[in-house]
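Heads up, one of the protein chains got dropped from this complex, but the rest are sitting where they should.
When the chains are written out, they are named A and B in that same order, and each has its own residue count from 1.
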Amino acid sequence: MDVLAALMDGFFIAFEPLNLGLVIFGCMAGLFIGAMPGLGSVNGVAILLPMTFLVPPTSAIIFLAALYYGAMYGGAISSIMLGIPGASTAVATTFDGRPMALKGMADKALVGAAAASFVGGTISIILFTAFAPPLADVALAFGPPEEFALMMLAFATFIGLGGDDIPKTFFSIFIGLVMSSVGLDIISGNPRLIFMDLPGFYHGINFLVLAIGIYGIGEMLWTVEQAKGDVIVTKVTVTVRGIIEALKDLRKTKKVMFMGSILGFFVGILPAAGATPGSLMAYGVARTMSKDPDSFGKGNIEGVVAPEAANNAASTGSMLPMLTLGIPGSPTTAILLGGMVIWGLEPGPMLFIEHKEFVWGLIASLYAANFFALAINIAFVPAFMMVLKMPFTILAPIIFILCIVGGFAPTQDMHDVWLMLVFGVMGYLMRKLDYPLAPMVLAIVLGPLAEASVRQSLMMSHGSFATFFERPISGTIMLIAIGLFAWPIFSTVRKRFRSGAYGAEG
Amino acid sequence: MRLAELVMAVAMAIFSLYLMWKSAELPIGWIEGSGPGGGAFPFWLAAGMLICCIWIIVRWAKRLSPPSRSTESYMNAMSIKAFLIGAGSLTVLIGGIHIVGVYVMVPLFLIFHMRYLGGHPWTVTAPVAVGMPVFTFFFFEIALHITLPKGYTEPAFYPLYEYFLG
Partner (left out) sequence: MRLITKAATVGFASLLALSVSATSFSSDAAAAWKPQKPVEFVIMAGKGGGADRLARFIQGIIKKHGFASLPFVPINKGGGSGAEALRYVRDKAGDPHVIMATLNSYYTTPLRNPGLGVDISKFTPIARMAEDTFQLWVSSDTKIMNVEQYVAAVKKAGMANWKMGGTGKGAEDSLVTAMLEKTYGFQVTYIPFKGGGTVAKQLIGKHINSTVNNPSEQMGFFQAGKSRPLATFTPNRLKVFPNVPTFRELGHDLVYFMQRSVVAPPGISKDAQAYYVGVFEKVYQSKEWQTYLTKKGLLPGWLTGDKLTSYFVKEREAHRKLLASMGEIK
């Protein structure tokens, strides 16, 4: 019962007027920062970190955690409304969120995303509250071979994301991975693939540049062409009853929500992984579990709910290794960790003993932040819907400008803005020829993690691949990944065999 | 569409070769005792791209993929026009940002798209063309301290910084 008593104390701290105010303000600010293409939780937290010197550390972390939460909710908004993932964690949400919006079901998708985020966040905090110390040991057991196995598992979930054209899907994965290797080879410390000797390539190709290029600029060019100059007006009406209906409908997805939450939480607590692989894997599993996998990618609510539950669960999960071990579970927690050090708090096992009020105040405020983020998000749904009612000739230039400014903001380098335009044009040209682009975007996120972990593992084992199978955790994950890789190939082969050669491609 | 499929695949094959050549600046082979070298990862993946391109070309020759069978044109006059306006106006926007900055180019871009392409009256265009840069300034520069490029118009903002941030 120690935990409950500590949590009660935490709630007293979280509901102090200053802290409660900061939670609400943090959620609001996060929502807007997350909804802006280009600015995700990482940038939001990094930018607002110094502001927190003006308040005590506990209030500061409460504010930043609320901001982190708000931004995770907000990320879904631009994914659904504009089809542009504001952060890598929200990529999976575009797969079904965007088609839903195009079908005039944006309100359902937004409500679904908000509710799933709430469920994911809540389940994750409960697990966090109850099992933090033992789970910290799980995080420690993850070395490079385990990380690589996890990446393989994430890649295995890609298989379903491509189109029917197998060489084009693989091409998309490969080019994404090659682009992810631009910049620096961390193992040898040498620069690599610095095209035309432009200094802008030293920092590599940022995920956001590719994502905003392809989904923002490329998608808009595509829509401009499809519209052929016509003015598109999406018919949307929002009523309170509609929102309640949408919430009721979500009961059907409770299994998927629960799965996404648990999966997201466990992937989140593993260092280095963070919310992106978590949300992808949840999407992949939801698709596999579904009775109607073909409806995914065409606007299935489960395709929105699963990744959103997972990414919020993972963002809470990633705070676990941060607090208990002082290891960031995601890029955002790396910055939060920096903040804690600056405030004079030592993250790590002693934090739970020496700074109880800080830890439990934070945990309690996460419950509160989750609740407020849900409420604010749903309250704003009608306002977001207004955006969709705007004529396309007003919306398009505004989105273009948000893309340009959003592409500039994270690195503050015009090089990235030009690169984004190139990706936009190429994405548009390739999309017309049925090249699937989602695998490319995901490959650029997972590529660096996969490469570093495989090379570190091989250095540790002196070049023996057996290391991935000898170690119990990595061996198990590897086998699951191989199973997932093999399954679609097996089933396609079988289908083709039955229906005659290449008949399925019609 | 059929021609475009081939051109794209050949262009990407050439690009893959370039990437392989560029990756080979670092060791691409197996380094005894420590696994693959620094260039191996991009090199072999670019080789994978090349194989995919060849595969795409083979499928094109056999007319297996939908675009390779399509008789529709890849770009008709209408879509070329839409594409050139979209991509062209963006190029001008980004190029202009280097010279006169965000706060001159953004209103011009908005006016071009809304007034001249969209045909919206000035009563709609003007508030957006003014509101957008104002919002951008306060959201990015004042609230988040992200300095946006201003080119030659920069000195005009010194008093604003002094007033809002000083």
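Operating definition for what follows: a residue touches a chain if its C-beta (ideal position, glycine included) is under 8 Å from a C-beta of that chain, and two chains touch if they have at least 3 such contacts.
Computed from a predicted model, the values in this text were never measured in an experiment.
Note that of A:P144, A:G213 or A:G264, the residue touching the chain absent from this view is A:P144.
Among the residues A:I166, A:M459 or A:I482, only A:M459 touches the chain that is left out of the figure.
Of the candidate positions A:L280, A:I335 or A:I401, contact with the unshown chain belongs to A:I335. When the missing chain is restored to the complex, the residue among A:I173, A:I327, A:A364 or A:I401 that touches it is A:I327.
For subunit B, the residues in touch with the chain missing from this view are 33-34, 145-147, 154-155, 157-158, 161-162, 165-166.
Where subunit A meets the missing chain, the touching residues are 42, 46, 49-54, 140-144, 183-184, 186-191, 194, 197, 199-204, 271-272, 325-328, 331, 334-335, 337-339, 341-342, 344, 346-351, 411-413, 452, 456, 459-460, 462.
Note that only the chains that are shown with their structure count from here on.
Those residues of subunit A lying in contact with subunit B across their complex are 33, 36, 39, 47-48, 165, 167-168, 170-171, 174-175, 177-178, 181-182, 185, 187-188, 190, 192-193, 195, 217, 220-221, 224-225, 228-229, 231, 391, 393-394, 396-398, 400-401, 404-405, 408-409, 412, 414, 417-418, 421, 424-425, 428-430, 432-434, 451, 454-455, 458-459, 462-463, 502, 505.
Residues 1, 4-5, 8, 12, 19, 22-23, 25-26, 30, 32-39, 41-42, 45-46, 48-49, 52-53, 55-56, 59, 64-67, 74, 78-79, 82-83, 85-87, 90-91, 93-94, 97-98, 102, 106, 109-110, 112-114, 117-120, 124, 128, 132, 136, 139-140, 144-149 of subunit B touch subunit A in their complex.
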